[in-house]
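Our next item is chain A:
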Amino acid sequence: MLEIRWHSRAGQGAVTGAKGLADVVSTTGKHVQAFAFYGSAKRGAAMTAYNRVDDKVVMNHEKYMRPDYVLVIDPALVYIADITANEKESTIYIVTTHLSTEELIASQPKLEGKKVHTIDCIKIAQETIGRPIPNTPMLGALMKISEMYDIEFFKESMVKVLKKLPQKIIDANMIAIQRAYDEVK
Partner candidate 1 sequence: MADTMELLDIEVWDGNMAASQALRQVQVDVVAAYPITPSTPIVENYANFEANGYVDGEFVMVESEHAAMSGCIGAAAAGGRVATATSSQGFALMVETLYSASGMRLPIILNVVNRALGAPLNVNGDHSDMYLGRDSGWIQFDAYCPQNAYDLNFIAFKVAEDHDIRLPAMVHQDGFMTSHTAQGVATLTDEAAYNFVGEFKPMNDMLDLDHPVTHGVQTEEDWHFEHKARQQHALMTAVIPKIEEAFDAFEKLTGRRYNLVEAYDMEDADVAVICMGTSVETAREVAEEMRAQGIKAGVVGIRVFRPWPLEQLAAVLKNVKAIAALDRSSPHGTVGTLFNEIAGTLYNSETKAVLTNYIYGLGGRDLTKAHLVSIYGDLKANMDAGKPTTPLQQYIGLRGPKLSFF
Partner candidate 2 sequence: MEKKGWDGFEIGAMLRSFDGAARDIATTLPENRPYSQSNLFKASVADWRIEKPLFNKDYCIDCQFCWIYCPDMSIIARDKKMVGIDFDHCKGCGICVEVCPTNPKSLLMFPEQKDEEQALAGWPKKEKNAKAEEPKED
């Protein structure tokens, strides 16, 4: 069982990201689950989304999770959300930030000694897609760090997931995924 927790703001695409990842993983024969905590949240409110991946049907519906990966797609959530909640020793963090990994850890001491990677998904999204929607670039970074799938296979699969969008937007997303894959540290 692989478990992933996303920290996002409502509207940044964490649910779409978690769902997109589930779509891709599902095509490889694995069983998936993607869900989120909503409440009566408005756009901009801090929220979390979740993925579970397993070789057998995922029957666990508890919201409690000890994540293998924590994906933070909004830079400020490192400071205001409890991103280390229910962590394990092996939990890997991938954080969107303009800071270097060292600078990030210095600014948020509770990440000290943990497996932390950084990538500026916001900047990549703005430069490629033209909007600060950091979900797809985060998936590129996850592919690099987790080595879950070959990046070319992943991009091909994501094209199918995004097939209802205009071609221009799909192309921009592919560039964003590749850039995040190349740039994550």
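As a working rule, a residue touches a chain if its C-beta (ideal position, glycine included) is under 8 Å from a C-beta of that chain, and two chains touch if they have at least 3 such contacts; residues count from 1.
Basis for inclusion: all candidates are chains of the complex that A comes from, given by their letters.
Please read these numbers as outputs of a predicted model, since none were measured by experiment.
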Chain A: touching candidate in this complex (1 or 2): 1
Footprint of candidate 1 on chain A - complex, ascending: 18-19, 22-23, 26-27, 31-36, 38-40, 57-64
